[in-house]
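Supplied in structure tokens, the structure appears directly below.
With one protein chain removed, the remaining protein chains of the complex are shown where they sit.
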Amino acid sequence: MSAPGIFSALEVAGSGLTAERGRMNVIASNLANARTTRTAEGGPYKRLDPVFEAKSLAPNAFDPVMRNIHKVEIGRVERSDEPGQLLYDPEHPDADEAGYVEMPNVNVVTEMVNLMTASRAYEAGVTSIESIKSMASAALRIGK
Amino acid sequence: MSGAGIEAIGQQLRMVSPEDASGIRDGFDQLPGIDEGSLRETESVGFSDALTAAVDDAATRGHNAHEMMQDFAAGRLDDLHGTMIASEEAGISVKLVGSMRNKLLEAFQELWRIHV
Partner (left out) sequence: MDIIGTISPLTQAMDFHLSRQNLLTANLAHVDTPGFRARELYRVDSGFEGTLEVVMQATDERHIAGSGSAAEWKVDVDPNAPVGPNGNSVDLDREAVKVASNNLRYDALSTMVKGSLQGLRWAAQDGR
């Protein structure tokens, strides 16, 4: 792929969709475990944050646009080690000697906002793909 | 329709104008602003050269479009609008040759009627 064309644009837009869906999965995990006080490793659930990375499409291309455009991908998912809120509940099975239970460091409101932005970004990606397809159809009409 | 055929028709046109249509040419000489030399030149560098050039152009464009379509079909080329435009240009230039040929034949038939 030597010149920026329809198919390279579709690849880049598609990578955005994949990345946003990955982010939605991570957010879903955080929300589902917002009150999980015991995990397999012991201790409460820790919030996961996806890290988006730009991956160059064609770093050795002659065309300056192709050299500079990037696909997005989730490079890694980071676990946050921030301490969570301590709740005083001596009856709780996971309470420590002082009666405090450490809750997961998941802020439900923040996660909901992130979910909304991920959803909007996904819609924007779909709109991009629709307009790319419409450009390609216009190119095909040259021959009709 | 080959280049040689067009050349032959062009030759015929050149032969008709200076030698056989001398009566008409004498009339043209009387018109102000026309000198005999340029009249002869205009009829020599004529339609046949333009037509041959158009045929060459159509052949080149057709070959180019063919190459691009093969490359697109094989997945070697991604240029969508470039290929479509090249294919349309090739088609149009062939049609241009066709209509030039038709005009040329009509003109030749007209001239032949004058000659007779």
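In this document, chain identifiers A and B correspond to the written order of the chains, with residue numbering beginning at 1 in each.
By our rule, a contact is a pair of C-beta atoms (placed from the backbone, for glycine too) under 8 Å apart; a residue touches a chain by one contact, two chains touch by 3 or more.
This is a predicted model, so every value here is computed, not measured.
> Can you name the residues of chain A that touch the chain not displayed here?
Residues in contact with the chain left out: 1, 6-8, 10-11, 13-14, 17-18, 21, 129, 133, 136-137, 139-140, 143-144.
> In the full complex, which residues of chain B touch the absent chain?
These residues of chain B touch the chain that is not shown: 58-59, 62-63, 66, 69-70, 72-76, 78, 80, 83-84, 87-88, 90-91, 94-95, 98, 101-102.
The definition used in the following text is that only the chains that are shown with their structure count from here on.
> How many angstrom lie between the CA centroids of chain A and chain B, rounded to a whole number?
Inter-chain centre distance comes to 63 Å.
> For the complex, give me every residue of chain B touching chain A.
78-81, 84-85, 87-88
> Please give the residue numbers of chain A that touch chain B in the complex, ascending.
Answer in residue numbers: 1-3, 5-8, 136, 139-140, 142-143.
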